[in-house]
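Missing here is one protein chain; the remaining ones are kept as they sit in the complex.
Per-chain residue numbering starts at 1, and chain names A and B are given in the order in which the chains are listed.
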Amino acid sequence: MNEFVLALAALMIFPGGAFVLASGLAFEWIDRKLVARLQNRLGPRWFQPLADLVKLLAKEEIVPDGVHAGLFKGLPVVALAGALTAGLYVPIAGVAPAFSFPGDLVVTIYCLSVLTLCTGLAGTNTLDRFSFVGAIRTLTQLFSYEAPFLLALLSPAILAGSWQIAEIQEYAQQHTLLILLTLPVSFAIAIIGLMGKLELPPFDAPEAETEIVAGALTEYSGRGYALFRLGRDVELVIGLTLISAFFLGGLANPIEFLLKTLGLLVVVALLQALFARLRIDQTVGMWWRVGAALGLLQILLLVILKGLGLL
Amino acid sequence: MEPAAKSGKFSIPIGPQHPALKEPGHFEFSLEGEIVTSATARLGYVHRGIEKACENRTWIQNLYLLERICGICSHIHALAYALGVEKLAGVTAPPRAQAIRTLVAEMERIHSHLLWLGVAAHEAGFDTLFMYSWRDRETVMDLLEGLCGSRVHYSANTLGGVKCDVSPRHSEAIHRGVDFLEGRTRYYMDVVTHDETLLGRTRGVGTMSLDQAVALGAIGTTARASGLARDIRVEAPYAAYPDFPVRISLETTGDLLARFLVRLNELLETYRLIRLIVDHLPEGELQARIPRRIPEGEAISRVEAPRGELFYFLRSSGSDKPDRIKVRTPSICNWSSVLVTAIGHKLADMPMLLAGIDPCFSCSDRSVRIHKKDGEVEQWSWEILRQYGIDYYR
Partner (left out) sequence: MRFGSKSIGAMFGEVAGALFKKPVTEQYPFERRPVQDGYRGRLVYDPTKCVGCQLCVKDCPSEAIHLIILDKSAKRFVIRYHVDRCTYCGQCVENCRFDCLSMSSDLWELASTDKDSFTLYFGSEEDVKLVLSKAAARIAMGPSED
């Protein structure tokens, strides 16, 4: 009984559920504020993401004609559920992951992709042309960054010799410098891959405001839209946590969590502000030529070094 | 060269309401995958009947009405009109007034080109450049506010001269502002020519060769980017341009990057011109007397708006109200270049192509008489138009 209550609390309140939702909103605010300050303007006040969420939840959800109503209403829920599930296996707030089992790295990465798949499905569900083009671009982008991103997150796993996030993190805590020296390329690919997953500029072709209005989510309003946005915020937190746990020497306590993830967030915000939007064909070209090649090279190097017994 | 008819399986409408367009206009692109196979345009959403309204107002009242055809090029519309009326009345504005008119026109060119830079960057998804260039644009708007009294719709012109004067305080502020803006423009030139992500969106996109530009009738900066050297300030100088000649900025590649470069180079040329005018402003009065009833006749006045050649036709029948005023704005001529060069490009390039000609939809909605191929000319009266509207919505 006790275990059940503890497990439920971990799922709903801390570190899953309410805590990860709240930190998602907080990270969204920090990201927007940073990008605004980089563009020499003021940026929103601290409660803006919360206010957006409350407003969207209060709005009427308009279901357009010709869609499958069940899919339309259910996809946002599934997307958010996937994102929240992924949060159970990562060391959020610097505490040990709520649940941990061998192979949970793969499960986490899969759960993070559920949001993108749901977005793509939501876009093809409607009759709107903008959503259709946006959905195609979302799925195209998914196929382009997913492989290098996976390879990048796999390299510390290969080094640590385990597929369990908790064990990889322990390895990273003990061998921080080693990881940074041998895997700088994976680190860079992981950060940029996270930007692709979250469709942050310069990879926001799937929701290019000036070309296809809002991409796959054009027809969404009210509760569905709020849930999709929440899912994206949660993925921001989880992604940053994962990358800093693997490459920046693990997250031993909440202070380290804050410092490392916020440091990465500053880098992500800077990358957002610096570039023009890449066209979808340029994105795919870049990832499949540069990203995958570099990722494979890094893994190859690692395997060779490990095989030679140097690591 | 005719724009292709609707083909392809899938068509995307951009407009009338779309985040890419700052004003309403309807563009239908047929796609195969991401490649555009045909493009059609439909304008007319901002038609306000200004040319008709001009016939009920006196000559001086029309100055303010015509100024409001467009917010970005308001002074140049008023200037063209004032020059046309002065031609009809046989009056020339004094040299100081002409010089101040030229000064305000050049400052308006700065404001328009910086606005365009921001909007084009926004269409490319480069919001940082958008924010920075619009921040710097505030400098020239403050200068215009100090000189003429308003940030938009400066109302500096009057029939026969200008209403505002340049004092030593103004010229000092103008020098400071222009020096600051020149530094910023050189920085943006550097960014535009070197940043790989922006170059990837602009280099080789929307290329229009010189022959195509001539055949499609492109004018203004769009034509100058393809190597067509047309500039009314050089071909038919008006106001103070005979005393302060202008050098044309020309590029030959004809793609979007060339259009960026032409406008940025024009900005640098404008800064040089403004400094020259402010330092060598001729002395004299500001206005010449102009009668209330303009003598009978017809006049044409052509000026170089920031977007190209602006053409005014005025006809007077001797009364204090004009008989007919016809406005041909530069944006009308450039639309066909978009429709033709769009074919073969990807959908993601469409907003940038549309922004590349610096479109001003409010300027474009004038009445046009279309001659059909068999020579028949159809003209609708008010009753026919009204009946058509009733039947359309039934």
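We adopt the following convention: a contact is a pair of C-beta atoms (placed from the backbone, for glycine too) under 8 Å apart; a residue touches a chain by one contact, two chains touch by 3 or more.
Quick caveat, the model's predicted, so the values are computed rather than measured.
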{"item": "Chains shown that the absent chain touches, full complex", "value": "A, B"}
{"item": "Which of B:K163, B:R247, B:R275 or B:R366 contacts the chain that the document leaves out", "value": "B:K163"}
{"item": "Residue in contact with the excluded chain [from B:R135, B:R247, B:R272 or B:R328]", "value": "B:R135"}
{"item": "Chain not shown, touching residues in chain A", "value": "34, 36-43, 270, 273-275"}
{"item": "Touch list for chain B against the chain that is not drawn", "value": "57-58, 60-65, 68, 128-129, 132, 135, 142, 145-150, 153, 155, 158, 163-164, 187, 190-191, 194-198"}
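As a working rule, only the chains that are shown with their structure count from here on.
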{"item": "Sites on chain B touched by chain A in the complex", "value": "10-13, 18-20, 34, 121-129, 131-132, 135, 195, 197-198, 200-201, 346-351"}
{"item": "Chain B-touching residues of chain A, taken from the complex the two chains share", "value": "38-41, 129-130, 133, 201-202, 204-205, 208-213, 273-282"}
